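For this depiction, one protein chain was excluded, whereas all remaining protein chains were kept in their positions.
To keep things simple, chains are lettered A, B and C as they appear, and every chain counts its residues starting from 1.
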């Protein structure tokens, strides 16, 4: 750390994820300060700012982009607003960290990437699993050849509870949940790219919401250009807690990662052996959420390239869009034949 | 045990699996005796019989069927001979235990089932995983509603070593390896039947054998009529040993099963924590192999129906054939549209 | 197996352990036959023999010793009769397998050992944990220097249920339960011998039986002549099942062994992660019980020395007696100062 002037970060979106990131920026990162908050909901930014000692709160997001005190922005708003905000932030000359998914169409992904490139600002995307100790150690070992060539991969996400599904847009399971797994599979198969995707999805948790387009269970298989075959799997209601795991099988070994136990306490009783599970995602990935913002702010300060790029976001989105098209058509979809609409 | 007359069993096929079954019949099952062995290879049955104290050895399989002393037969020959031998054994009035796969086409499966039914003899098929403690406990718990409705299932087989592939017929990975997983998925989703199958397969372990049709890596996804989505996965060379696992996720919980550790010894050294893996399948399923023959011979003696039927074999075969057709056509295949050729 | 004449084994004691051993001799060991049974309880040997197809049953134990058809005897009677029966069997020229403890005083241990030596018959003692896969692999690794010099050891036994304690003699916890752990500690610290012992014991499960001398909970610490410090621990009522574990920490690593899970099935539900425990000791050590008789009968037939000797039994007994003396006196006891009474 050569500069004694802390990096001033503005955060957009005072919801659950935004509040957690705001707390990290306010308290957990030396050399960083939470300079401004913005949320269109009346009072939301102000209340969060009061709690965290953040001096400035906006209801107009544009005001935050215009604030000359802000060096970098963290975007934690609803998914469909992300790409436009990335563009606006980049045009305002701010370094950008954007929650996943960075975009929901390829064309808006391309525009966001182009905007950051033209403005010469760093752009990092919130694939937090890349910052989890186990997933990262797996990636490093695979990249170093530790299990030979990957042949079979698996990544899964099971959320602990299906929240009120009314406002959930169609395809959420692919665009917001499995997008993590698609990125994880690319992360764990370094250098390889997806070629073809086949997917099934259904409303098994809440069949009554199927006619509104809510799909809560999905299995996706992906063929990569190095021959590796991968599966990604998601479900919106795991009664035992938040379950995120990965497995990579290669020519020289296998790695498994992910742990749903909350602590290392094990209980042995008349009914058998038992352990607690993790219930909330911020428990499971608490350290990873902090680490990704630490890495982002560090890259901004030191000028090095961010570790998770807009291009990574676009590649994961391609898989999601191919999966959606596969569900719609009932057949496999080649990623290179996706229309860039 | 009300009868003091032991059940006389004849075994066909003195190879690796046949030798193990012969040893079980000779030594491990009270009330059962190994009465005759048959193998067309000169001397093979004789040598095995000498070692196990079996009084009769044939090189003509028909002689074993004609032997009036033989109550029941165990068929452990190469896969493509199974269905015909089941038919012949049934016609000879013997109770029949047949190694998997019982048949490699639907029409020969139908003929084998019909032959047993017409002869009124019991017919059991060698899906040994149904007799493994963990898989069986999982089935029982699922059947009792312990995890609610199954929504996502997984079954995998990874063999420890790719043996000399020269004589391996095409589609072995589906007909002889994954057939176990297809049966396991039906076993773990009780009452449900497969509707549609999508599969990819490749020669990733030995790309040089691909032109001979040898596929060594496969991923299959299956949609069941209760909505559950399943994946089955196989590979012919896991350097860490023989790996067979299952996972069932339901509306009220999840079960995992399968254990690749050879013992409960754990070593902690300067390089970390380590444990031994299982290397040979007869280690991993030793008890299950014995249990399935114990159950078969017990059902023959008591007259109750066998637990794993010819119909089970046909259902698993349907999935395998659909997977093969999916690999050939590149698209998903409905099981009810398979031609009964 | 060069001889075709099976080894004829006579078994004394038709109780729980004796019945299991009888079944092993009758059915599970090729080349071995259960030739005779003896039990002083009227009808006990006869009933067990009928069930197992054993031709001869005695109520006079001496008749079994006098039976010229019997090559070897297995002693599975109450502990306090063991040493005398070993002597009698040896004098009758029979190879002897004796359940633990072989003796309850040093002088009767010495007489038993001397009788076998004078008669030139093999004498093996039933420390079955030496035949458990995990404990044996640990021993082999330690003996090969795999964890350097042992420095800290632990062995524990927790029985699943305190059976009706009325007939339990005082000091049972040391002489019949912890005797296993004392042998295990010697087995896992190869070449070293105990120097000094300190013990506490109490009636924590059933305080109301303390005045009858029943102790149900004990902790013993042992100092070995290679400096290693060991603890042995027992309790008569573990609600979660039968719990036997070991741990050896050395200058170059640590080994843990013992597994209280009944299968590899794991359940994940709303209450967390769960697995089943082992409830009966013959489940936990089923294979080890068979393996020790297989080894004994094999050593008798091949003429090699037995693997677990009378001297091993005496050494474990020394620790038990020192522990009892320590509880009585309240201070540590040197093993070499035990009176050979």
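Just so it is clear, a contact is a pair of C-beta atoms (placed from the backbone, for glycine too) under 8 Å apart; a residue touches a chain by one contact, two chains touch by 3 or more.
Source: prediction; values computed, not measured.
Although one chain is omitted from the display, it touches the following shown chains in the full assembly: A, B, C. When the whole complex is considered, the residue among C:41, C:66, C:252 or C:270 that touches the unshown chain is C:252. Residue in contact with the omitted chain (choice from C:46, C:59, C:81 or C:221): C:221. In the complete assembly, the contact with the undisplayed chain comes from C:231, out of C:231, C:263 or C:309. Looking at A:134, A:169 or A:227, the residue that reaches the missing chain in the full complex is A:134. Taking the complete complex into account, residues 238-241, 243, 260-261, 268-277 of subunit B touch the chain not shown. By the touch definition given at the top, subunit A reaches the unshown chain through residues 26-28, 30, 133-134, 137-138, 141, 146-147, 252-259, 262-270, 276.
Taking the complete complex into account, residues 149, 151-152, 158, 198, 200, 202, 204-205, 217-219, 221, 223, 227-231, 233, 235, 237-240, 243, 249, 251-254, 330-332 of subunit C touch the chain not shown.
Here is the rule we go by: only the chains that are shown with their structure count from here on.
The distance from the centre of subunit A to the centre of subunit B, each centre being the mean of the chain's C-alpha atoms, comes to 42 Å. Centroids built from CA atoms put subunit C at 57 Å from subunit A. Counting only residues that touch two or more partner chains, subunit A has 238-240, 243.
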